[in-house]
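Removed from the display is one protein chain of the complex; every other protein chain stays in position.
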Amino acid sequence: MNREALVEGWQEYRRSPVAVAALALVVAIALLALLAPWIAPQDPYDQSALDLMDARLEPGSIGSGEYVHWLGTDNAGRDLLSAILYGLRLSLAIAVTAGIVALTVGTAIGLSAAYYGGWFGAVAMRVVDLQLSLPAILLALVLVAVLGQGVPQLMAALVAAQYAYFARTAFGAASAERRKDYVEAALSTPLSGARVLWRHLLPNTLPPLIVVVTVQIATAISLEATLSFLGLGLPVTRPSLGLLIANGFQFMLSGRYWISVYPGIALMVTVLAINLVGDQLRQVINPRRRR
Amino acid sequence: MNRRQFLSATTAAALSPASLALAQGSAQGAGGRTLTVGVRSGPESIDPHWSTLGGHIEALRHVYDSLVAQDENLVLRPGLATSWRAVDDTTWEFKLREGVTFHDGSPFTAEDVKFSLERIPQVTGPMSMTLYTKRAKSAEVVDPLTVRFVTDGPAPTLPNDFTRLMIVPRKIGAAPRNEEFNSGAAAIGTGPFRFTRWEPRGDLVMERFDGWWALKDGATQPWARVIRREIPNDAARIAALKSGQVDMINYVPATDVASLQRDPTMEVVVGDSVYVFNVYFTLAEKLPRLAKVDGREIEANPFRDPRVRQAMDLAIDRRALARVVFEGLAKPMSQLMPDSFFGASPNLPERRPDLARARALMAEAGYPRGFEIDFHSTSNRLPGDSALCEALAQQWSRIGVKANPNAVTGTVFFPASTRGDYSLQMSGWGTLTGEAAYTYGAMIHGPDPSVGLGNFNRSGYSNPEVNKLLLDGSRTLDDAKRREMFARAAEISMNDRPMLPIVMPQTVWAMGRNKLSFTPRVDQETLAQLVTPKGA
Partner (left out) sequence: MTAFLLGRLAQAALVMLVMSVLVFLGVYAIGNPIDVLIDPAATQAMRAAIIRQYGLDLPLWQQYGHFLGNVLRGDFGNSFVFRIPVLPLILSRLPATLELTVLALLIAAAFGIPLGIWAGYRPEARSSRAIMALSTLGFSVPTFWIGLLLILFFTVELRWLPSGGRGPVGWLGLSIWTREGWTHLLLPALNLSLFKLGLLIRLVRAGTEEVMGSEHVRFARAQGLPERQVVGLHVLKNIGIPIVTIFGLEFGSTLAFAVVTETVFNWPGMGKLVIESITSLDRPVMVAYLILVVLLFVAINLFVELTYGLLDPRVRAR
């Protein structure tokens, strides 16, 4: 991948205004999440900063902290805007970390399977294939049930559910590349195999992997929210978006819709934006789409 | 094909909502009405001796009767036994009701009572029924309508305990396990309804039993069919009521009461309950889950210092909790049961928060920066339990005590709690027998299997003075003296603070407006036989 290819890729990407808007949105969300401790009016994870008397205030009300709760407060007195920012931060951090780990593990497996081939490659890919057919939610459920709740367990579940996609993609791209003449030629020289892997196979598998990692981050955010909703995700005092939504649902019927709806919108917009970016990236790197 | 053809094809496929009108929840069965109740939790099997969980007992009171009954204020009333008296210090005699038949037509006799009592230790599960029957060492059939129980020492509250002794027919034999009960083969009782069918977590369907003994006494029972539908999710239960799928629901969360009251099609019934939320400190030398100071685990147990316990008590603003978590539908408590109950003390004033003093006490006790500890509670037993857990954690954080709230289901919580797995915990306790010996004997007396007291003493608290008062009190048949002993024991133990009573929540039911008539019970039970249609 060189600079020219990047510029060309960006030109291709820009062809869809929706995708550009989505990218802007993703960047904005990431920035907000990153800067949350500085821009949020309250640290919703600090129990002593909360006041029970502020519970369930309507959007626009002023609480005991003497500032406006633009999105209202939840059942425990957390400012919803802060809770959403911190929740996004937590969800994104978990999803991105799990994504990177899964990317590393999966790519390592896929690349080695493609490079070494033979018995090892066949077995590795068989396992990956089988895992691909098992739905992520099932794996996550099993791991949470067995390992208990908490951030490390959740990450383990996400990585286990996702590495197979990366492995499969890396294997596919690397296999196709491996068969090319220039690779055969390189392998027959005294240059080490590792160098071939690193300089030839890996760079060519990166584009499809980037697409996969984008989509997987969105999936991870969604999966974590679902697990939290089912009561199997993160602990109650550090609520992620999923937990905020779950906790807020019981108040929908008595008219306090904001406790569940706003985090839900935040979740939906984030996942949607990331998916749209991933879509367009897929268009860009897919050779068949070249006109 | 063009756009128009495409659109017309797809629209035709769309289902017209008007054609899928909602089916009515209450069906008119042949020759009678059906009552459909949406309940928060249901039974775990149809064997009444399997569990003491509230939802289990409540459901099975439709099919089975207990030896002794209670009215809505837990005052004892004749049930399957019409009268009882203490023959001597260790013997009680119960006279049984005549002319009672089981659902299969066989007559109810003293043999069935003896059989029921003896069966319990063999078949009861982790939430053990022996809690209510362990005082009775043996049962003797004097004649078909008289039973004598020999107790281990004086047991003045045996009749209260027997409000949960459900009677099954002797003829089912020793074999039936939960499967036989669940299929109906062994589910034979004397209650107002015959068991029809049930599936775990599914609908419990029952049908009127015309031979119910109370009907002969003039009681009426208007329902031909009763369906108890388990809907554990509070919002879903309310939605089911609003959409007409069920006729009434129990355990309405406090947050929805106001909006239901405003709804012209809905009616809300609020009642006092006997349940009190209590926080328990584990007082053992070594905590099962260690406390942390500045992130590092410490060997010492901070709760052993009475100043720490007092500080945590002073950090709690009970009125705020009642107002915010329960939206006013709860009463701040300073002891373990309602003031009006037998054995409650009139000398325990309301507890008001004092943060400054609390912080001073923490510093004095050697924890100026506080400590961190795991805090467990139930999540699905009483409405508001997990919310209260979080709210308490929040209030304690003001004095530096970082409590990590963990709300878990009852099935996990209760056995773990009794095993001693928790360092700091909270749950609701209802004084279901209406008097102090049940509560104080179980929770305040030091754990002592030899006298059968302190089974639910989660803190490990044991004050010899209190123990003596409770033991003597439980063996004194003189009411006035007993009342005084228990009141004194309450005063001493509440000031020792092995546990902190928090609030007593009210119970709320909801139903369609002007449809049903119902007197709330303080044990929170929803019994179809006590619900009548308006204008019936």
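Going by the order they are written in, the chains are A and B; count residues from 1 in each one.
Basically, contacts are C-beta pairs under 8 Å (C-beta built on N, C-alpha and C of every residue); 3 or more make two chains touch, one makes a residue touch a chain.
Here the structure is a predicted model, which is why all the values come from computation and not from measurement.
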Among A:Val18, A:Ile62 or A:Ile100, residue touching the chain not depicted: A:Val18
Among A:Glu12, A:Asp43 or A:Asp279, residue touching the chain not depicted: A:Asp279
Contact partner of the left-out chain, one of B:Ser116, B:Thr133, B:Thr163 or B:Asn182: B:Asn182
Among A:Leu23, A:Ala83, A:Val144 or A:Val236, the residue in touch with the chain that has been omitted: A:Val144
Residue touching the undisplayed chain, where the options are B:Thr90, B:Thr411 or B:Ser517: B:Thr411
Chain not shown, touching residues in subunit A: 18, 126, 130, 133-135, 137-138, 141-142, 144-147, 218, 222, 225-226, 229-232, 242, 245-246, 249, 252-253, 260, 264, 267-268, 271-272, 275-276, 279
Touch residues of subunit B, complete complex, unshown partner: 1, 3, 6, 9-10, 13, 15, 17, 20-23, 44-45, 50, 124-128, 130, 177-179, 182, 199-202, 229, 231, 233, 236, 239-240, 242-245, 408-409, 411-412, 415-416, 418-419, 455
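The criterion applied here is as follows: only the chains that are shown with their structure count from here on.
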Whole-Å separation of chain centres (CA-atom averages), subunit A against subunit B: 44
List of subunit A residues in touch with subunit B within their complex: 46-48, 50-53, 55-56, 75-77, 235-237, 249-256
Residues on subunit B engaged by subunit A in the complex (per definition of touch): 234-235, 238-239, 242, 253, 255-256, 258-259, 317, 320-321, 324-325, 386-387, 390-391, 393-395, 397-398, 402, 404-407
